[in-house]
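Read the structure below first, then the notes.
Here the complex is missing a single protein chain, while all its other protein chains stay put.
Going by the order they are written in, the chains are A and B; count residues from 1 in each one.
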Amino acid sequence: MSARLTRDNVAKVADLARLNLSEAELERYTEQLGAVLDHAEDVASLDLDGVPPTAHPLPLVNVLRDDFVVKGVDRDEVLSQAPSVEDRRFRVPAILGEEP
Amino acid sequence: MSTIPSTALEIVAAVRSGQLSAREVLEDHLSRIDAQDGEINAFNLVMTEEARAAAAAVDARVAAGEDPGPLAGVPLALKDNLCTRGIPTTCSSRILEGWRPPYDATVVQRVNAAGAVSIGKTNLDEFAMGSSTENSAFGPTRNPRDTGRVPGGSSGGSAAAVAAGFAPISLGSDTGGSIRQPAALCGVVGVKPTYGMVSRYGLIAFASSLDQIGPFSTTVADSALLLEAIAGYDGRDSTSIDAPAPSLLESLGQGVDGLRVGLVTELMGQGIAPDVAARVRQAADALTAAGAQVGEVSVPAAAYGLSAYYLIAPAEASSNLARYDGVRYGMRVDAPTTAEMNAATRTAGFGEEVKRRIMLGTYALSAGYYDAYYGKALKVRTLIVRDFEKAYADFDLLLTPTSPTTAFKFGDKTADPLSMYLNDICTIPTNLAGHPAMSVPFGGGSDGMPVGVQLLAPALGESTMFRAAAVLEAAAPALDEVWS
Partner (left out) sequence: MTLTHEPIEGEHFVVVSETTGASWEIVVGLEVHCELATVTKLFCGCPNMFGDEPNTNVCPVCLGLPGSLPVLNHNVVELAMRLGRALHCSVEPSVFARKNYFYPDMPKDYQVTQFDRPINADGWLDLPDGTRVGIERAHIEEDTGKNTHAGGSGRIHGADYSLVDYNRAGVPLVEIVGRPHIRHPEQAKTYIDELRAILLTTGASDAKMEEGSLRVDANVSVRLVGDNELGTRCEVKNLNSLRSLGRAIEYEARRQVDLLETGERIKQETRHWDEGAGRTRAGRSKEEAEDYRYFQEPDLVPLAPSAEWIAAIDAAMPPLPAARRDALALAAGVAVTETSVVIAVQRDLDQLALATIAAGGDGKRVLTHVEHNLSGDGAVDLNPATFAQLVTLELGGQLTATQAKTVLAEMVISGRAPDVIAAELGFEAMDSSELEGIVDGLIAESPEEWADFCTGDEKKRGKLQGFFTGKIMKATKGQADGKAVAAILESRRAESL
């Protein structure tokens, strides 16, 4: 049995997803997502012990490709679509955190 | 009255034989778009120049005595989540507004090679999330049968384009019903193939284990033609089935004699509008009359499909949409740090439904909640697969409504997300199982709007499914035939 979705849950999730929410939005989304999750209680409350998960509809395994070079994309074409470029690299503002 | 034929098969025959030029076929359709798309808004972009060049190329091949391909000269609309090189591909989202992919999707390469004339990019619910095309950042598409109503979604633009005669065929994508449901609401044919039959390379992902690309058309035969052209193994997609495209046109007329067809109990009861249910029964009768054995079958897990889907699809989507961070392409809203820039960009660039699903998916995957939600949903998926297996032990095909209702009015379901999600109860189970399904128009509802009936087949059962579809097409009541 799962607890009802709280405003704090939603705030934390928005942060993980890099979304800024206003107070009003936080409230509204908490309400709406809560309703969806309530509906999903029919799944959450099923006893599914012993049922294996299906991550994938296809029974494929071992799909591999050969290790030889295939032409990529033109760098200029790609960089022309970038919001900010410097010295043939993608430019971003200051990165504060470290790589996890 | 136009002298240009209305089906792809007829156009191809005329162009290949030199009776018609691809150019005149194209200009005919362009003028219709010009006249009516202002109101319908099926297209995000009309590719006038590119289409004219493609048509000219087809005509040149015909003139040179070369084979112009199985789709020669047929105008074709592409859902705007399919990558077209150098041509804006937006997913009807502000966050990708103006983005020009540096590559073509596999299906785009295939239809181009087949001689089709890509005429434009069609509108959709933003990132394919929705059932009405009201979630588009560029305004909704209107149902050509009644412009006060939705065309369905998420492939509303592709369905409407075909229904309005802007193109005889179009491509859409289906994750939980996004081809079949708009097909039903607009009164056209829409097909979701077996998962893995059509390459997803170049389809901008919504939910990777559910997405498939498929055809819209006014006739069953045209969908068969288009599906043959796009299906088949692609080495660039690890989830692609290692088999060539199925042969569908050939077997189309084989009928349904002896085929066992099951009406799915759980999808014929509560939640389905009575006029829709009635048309499904009428379709069942038509199949019986054509020699099929129709019975009832229970697929109990189908009742849990909606919940499982609204945990699995958003979970995958939350991950697939993380890449829209303002760094490499698309919209960027500047900020002093990268993390702030990511958040500002995504907040401004994504619409409400997309944000809702990203958060739902992030929550379902998060520590402490994975087992209860996402983990369980994957197990429900197993139950659905098993229930279908049992059903297909006794039946060759299944029959259900496509959509619980006919097309609803704009704004009817936007206040309550859950009410919108309920549009997908009939279509979702097949996405979860990876099976093929298609919607065939079968008369009108009590409001005169189109009703579609859905045929379901086991994996790789397209050819049987199309045979039954052809029978239903032949037996379908006219749209304006009043329901009683």
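The criterion applied here is as follows: a residue touches a chain if its C-beta (ideal position, glycine included) is under 8 Å from a C-beta of that chain, and two chains touch if they have at least 3 such contacts.
Model, not experiment: these values are computed from the prediction.
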| item | value |
| --- | --- |
| Listed residues A:A11, A:A35, A:V51 or A:L79, member touching the removed chain | A:L79 |
| Per the touch definition above, residue among B:F216, B:Y329, B:F350 or B:F442 touching the missing chain | B:Y329 |
| Residue in contact with the excluded chain [from B:D37, B:E50, B:E228 or B:E316] | B:E316 |
| Residue, one of B:S366, B:T414 or B:S446, that touches the chain absent here | B:S366 |
| Residues belonging to subunit A that touch the chain removed from view | 16, 18, 55-56, 58, 60-73, 75, 78-79, 86-100 |
| Where the unshown chain meets subunit B, residue by residue | 82-83, 89, 91, 96, 99, 101-103, 105, 200-205, 207-209, 235-239, 315-316, 318-319, 322-323, 325, 327-329, 338-339, 342, 362, 365-367, 370, 374 |
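In this section, only the chains that are shown with their structure count from here on.
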| item | value |
| --- | --- |
| Inter-chain centre distance, subunit A versus subunit B - centres from mean C-alpha coordinates, in Å | 23 |
| Partner subunit A, residues of subunit B touching it in the complex | 99-100, 102-103, 195-196, 209, 235, 238-239, 241, 303-304, 306-308, 310-311, 318, 322, 325-332, 334-344, 346-347, 350, 355-356, 358-360, 362-363, 366, 369, 372-373, 375-383, 385, 416-418, 421, 432-435, 459 |
| Subunit B-facing residues of subunit A, complex | 2, 5, 9-10, 12-14, 16-21, 29, 32-33, 35-37, 39-44, 46, 48, 51-58, 60, 63, 65, 73-74, 77-78, 81-84, 90, 92-97 |
